[in-house]
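What follows is a structure written as structure tokens; I'll ask about it next.
A single protein chain has been omitted; all remaining protein chains appear in their positions.
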Amino acid sequence: MRQQAVAGHRSIDVSGLPDQGAFGPSGLIWWGTVGYMVIEGSMFVMTLITYFYLRLKVDAWPPSLSNPDLFWGTVNLALLLVSVIPNHIAKVAAEAGDPWRVRWSMLLCVVFGVVLLIIRWFEFGSLNARWDDNAYGSMVWCLMVLHTMHLLTDVGDTTVLTALAMSQPLDKRRYVDVSENGLYWYFIVAWWVPVYLTVYFAPRWL
Amino acid sequence: MMPPLTFDPRRSGIHSRARGNGPAADGTAAERAALEKTWHVPEGILGWFSVVDHRTIGRRYLVTALGFFLVAGILAVLMRLQLAVPDNQLIGPDRYNQIFTVHGTIMMFLFAVPVMEAMGIYLVPLMVGARNIAFPRLNTFSYFVYLFGGLMLLIVLLLNSAPDVGWFSYPPLAGPDYTPGKRADFWAQLITFTEVAALAVAVEIVATVFKMRAPGMTLDRIPLFVWAMLVTAFMIIFAMPAVVTASSFLLMDRLVGTHFYNPAEGGDALLYQHLFWFFGHPEVYIIFVPALGMVSSIVTTFTGRPIVGYTAMVLSLVATGFLGFGLWVHHMFATGLPQLGLTYFTAASMTIAIPSGIQIFCWIASIWRGTPRFTPPMLFVLGFIAIFVLGGLTGVTLASVPFNLQVHDTYYVVAHFHYVLLGGAVFPLVGGIHYWFPKITGRLMDEGLARLSFWLLFIGFNITFFPMHQLGLMGMPRRVYTYPAASGWGPLNLLSTLGAGLLAIGGLLFVWNLARSVRSGAVAGDDPWGGDTLEWGTSSPPPVYNFLHPPVVEGPNALWDRSADAPVVTGLRTDCREVLITDVVDATPNNRYEFPEPSIWPFLAAVATSAMFVGSIFTAWAVPIGIVPIAIAVTGWFWPKRKEAAA
Amino acid sequence: MIGRRYRFILVAVVAALLGGCEREARSFKGRTSANASKEPGVSRNPYAGNAWGVGQGKRLYTLYNCVGCHANGGGGMGPALMDDRWIYGSDDASVFETIARGRPNGMPAFGSRITESQIWMLAAYVESMSGRLPMDVLPSRADHMRYSTPENSRRARPPQGAPKGADE
Partner (left out) sequence: MGRRRALWACCAVMAAAASAASAGCAGPHHVFDPAGGPARDIAALGRLLFAVCTVIYLLVIAVLAWALVRRRTEADGSVETGRRLTRAIAAATIASTMTIVGLTAASAVTGHGLTSPMGPAAITVDVVGHQWWWDFQFRDVSPDEFVSSPNELHVPLGQPVMIKTMSRDVIHSFWVPNLHGKRDLIPGQVTNTWIQADRPGVYRGLCAEFCGHEHAKMAFEVVVETPQKFKAWIDHQRESASEPADYQERRGRDVFLGSPCATCHTIRGTTAASRVGPDLTHVGSRMTLAAGTLPNTRPHLATWLGDPQSVKPGTLMPAVPMSDADRGAVIAYLRRLQ
């Protein structure tokens, strides 16, 4: 027994509590992840507000009068939405403590991530303005780059976690990491929806 | 007088045991030794860069921020010397503009916010009874990013390449066309540096306050300083992304030719002002709210009674946090926005006086009710009230659109915000440093010197800044490097410069007192003031593990409300850095979590990040290239050690 | 420990100093001498490494309507300035001469119409148009309609057919 009774004090013995953290808001890591999600979410909000602020200042939007091509962006949207499935499997498996399910679903997530990044490359190529053409182009590129940076970060993160999961025995701590990583992926998928609508449909509808 | 322990051991893993009659002495000594070994602060050069201890990092933050404060103070004295007489030739416009820009930038970004965070990093874990701050490696990372950003600014100042477009850097003046070269880029990138650091600390503080409070510290028992830091952290999280957005747009306009602020291509110069002030106004409260927390701590201790109106205080802090986001346009009244909107912002700006007023009333009521002891910290608090109330009232005048149109961007505003920031934040900070110095160093500051420096600071402050109200009404605009004799501004400016001399002497005396008391101050003991918060319940300076046994809190004034047989937490492992994670609302123990060991990787990540930031001032390629070392460092940071994985 | 830290800082400062810091200096005095007789190939442009001087040159380029003939570097009535062809020499002194004394086929002499320091600023900007100056000196986009890639984003185009070392 590690804990001792201390002279003159009652003690609350916490040695029976789960160690290595907890999933979700009970654990500490969740709060760090959500903290950064809020920060980055604020940046997305600021950028979107800027987009519409600048939109209201001019008559022609986009100034070039040709709307952005929908193909690659929509493929990206579809794939991102599908990628939620392996991500969800990994998250649930981690919370259930199933090492093999975690491993293969994580691997699938990495594959999805890489494919998404490749498609994103084509998507940049299909945009209807350069960043230094006008404010419209600057705005569109800014939104796209911001989302791509998040995508890249999480793909990197997932890759490292997958490497860890493959090379070492998984413990609770790692499962918590996998679970929070899954949460972050939801965040990235969720943000693509407004960004996609803004980049591709704001010029059409507004 | 407070209900005793309301803590309910519901969870299966917790046993509340009767008081031990055991042989505590050697058991405790062994436990201490084990904790000492587990939580050790690494030594040597490598160790210096690997520290993850919140007290060490907090101290470094504090010392660094005070160092920047000194630099900015020297710049202020230079400005006052230049303005002492009309048509002065001492400093030319090129240099002067760099000086006032760097003065403002350092004060806002490298002193005020970091110094408040430093106090938070040091004190919040102690006040909530935790062993360390949440995400300690992130903490180390944030310190080095902050340090490197600050050094960058100092270096470019020495190189005659410092930003010269004001701490607000409005485009188009700060844009690519009117400030060629890299001066404004250093400013914009400094913002990125400091925001990365500040946001990290904000996340740490939120997590620490929400998840690492001692059992029994329910929401209504959180010390007011901790509440203040929590509100500040939330404001940072919501406000700073706006300025990062603004400064990134500026940087991109300057480097890769985007058109965010170019009206000729669909951009808008006012967009920057909206983004900047959406951050800029909360920024003032980010600086000022922690100071309110310090005032509450000091007032409680030195009146010897629980603060009057704890709930009102907490609600006021939270209200300040919310209202702070609703009044950014009052920095833009002169830009010609629609009148109706402006009236809304007048109302909002005036409304924020109410929560501040409530807190003032509560402190005065607490002083009225208790028995004030006129120690140096208390003197600074009284000085704070005298100065801050004045600054707050001139703030009310500034909220009025028509009057604002006259005094906006004049010395009246300079006077106002120095009353609010120097008086409202620095006076409590200096009081707080006097107050917590014994906890941090184990020694007391010299009281005679402290009193002398207080009076010099107080008198010097008023002589320096009070005449500026009048100068503003006499039409003196801000940010002028000189003025003609015919303006009639000469005498008051000279008076102000003389006051600045007193202020500087007072400041140096304070620094001297700090320096000598660290070495030769009287030994303080654990609790020299009879404080009520948990940090006074451990030794001075606290051991590396903060508390032998994390305490259990039984009332809002943790130490005063502690019963004779107050329980403590046991059962945390001593052979690894295990901490207790509790629930958000009622602070019930929930789980245990192992904190990371010291590591060099956060430092390396900070180096890599800084290299990318500085590089991206010169070329956009720094971003894709610079990401690689950052990714490597961050992977090293999170890669578990074998021992951990095996355990 | 503290001492060591300061040493690091010192090293950093010295390194940065050595990196060349005059790019940001702003010398308002300029040269006022009336004797504009320049030995070709001898004189160097005082603003070639100075971002502020180049920026002033860019402003003057617009204000003095150089745009009228040369457009924004792409050329029109006059030759293009952002390419690698330098008809009358690409070295500092030749560019100065071209502006100050004019050239056949339309380039007027500005020697009596603008001051010497302004000519140097313009010359520095003209050199920046083909991306020849150091990266941290090149101007970025202007606050008006976009006309081409900003100077600092263009691919540097070293002068063609210029005698070797003429730039030195």
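In this document, chain identifiers A, B and C correspond to the written order of the chains, with residue numbering beginning at 1 in each.
Operating definition for what follows: contacts are C-beta pairs under 8 Å (C-beta built on N, C-alpha and C of every residue); 3 or more make two chains touch, one makes a residue touch a chain.
These numbers were taken from a predicted model, which means no experiment stands behind them.
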item: Missing chain: touched chains present in the view; value: B, C
item: Residue in contact with the excluded chain [from B:Trp39, B:Phe260, B:Phe458 or B:Phe547]; value: B:Phe458
item: Residue among B:Phe466, B:Phe510 or B:Trp560 touching the omitted chain; value: B:Phe466
item: Contact partner of the left-out chain, one of B:Pro172, B:Gly216 or B:Gly424; value: B:Pro172
item: Of B:Ile74, B:Ala334 or B:Val628, the residue in touch with the unshown chain; value: B:Ala334
item: Candidates B:Leu393, B:Val511, B:Val544 or B:Ile600 - the one touching the absent chain; value: B:Leu393
item: Missing-chain contacts mapped onto chain C; value: 26, 28-30, 32-34, 56, 59, 63-64, 112-118, 143
item: Touching residues on chain B - with respect to the absent chain; value: 92-94, 97, 165-166, 170, 172-173, 177-178, 263-264, 268-270, 305, 308-309, 312, 334-336, 339, 342-343, 346-347, 350-351, 353-354, 357-358, 360-362, 364-365, 367-372, 374, 379, 382, 385-386, 389-390, 393-394, 396-397, 399-410, 455, 458-459, 462-463, 466-467, 469-470, 472-475, 477-484, 486-488, 491-492, 495
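FYI, only the chains that are shown with their structure count from here on.
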item: Pair of chains joined by the greatest number of C-beta pairs in contact; value: A-B
item: Chain centre separation in whole Å, for chain B relative to chain A (CA means); value: 30
item: CA centroid of chain B to CA centroid of chain C, Å; value: 44
item: Chain C residues counted as touching two or more neighbouring chains; value: 141, 146, 149-150, 153
item: Sequence positions of chain B contacting 2 or more other chains; value: 256-257, 259, 262, 265
item: Chain B contact footprint on chain A (complex, rising order); value: 2-22, 25-28, 31-32, 35-36, 38-40, 42-43, 45-47, 50, 53-54, 57-58, 63, 131-139, 141-142, 152, 156, 160, 164, 168-169, 171, 173-174
item: Residues on chain A engaged by chain C in the complex (per definition of touch); value: 132-134
item: Chain C-touching residues of chain B, taken from the complex the two chains share; value: 45, 48, 94, 151, 155-156, 158-161, 172, 175-183, 253-257, 259, 262-265, 618-619
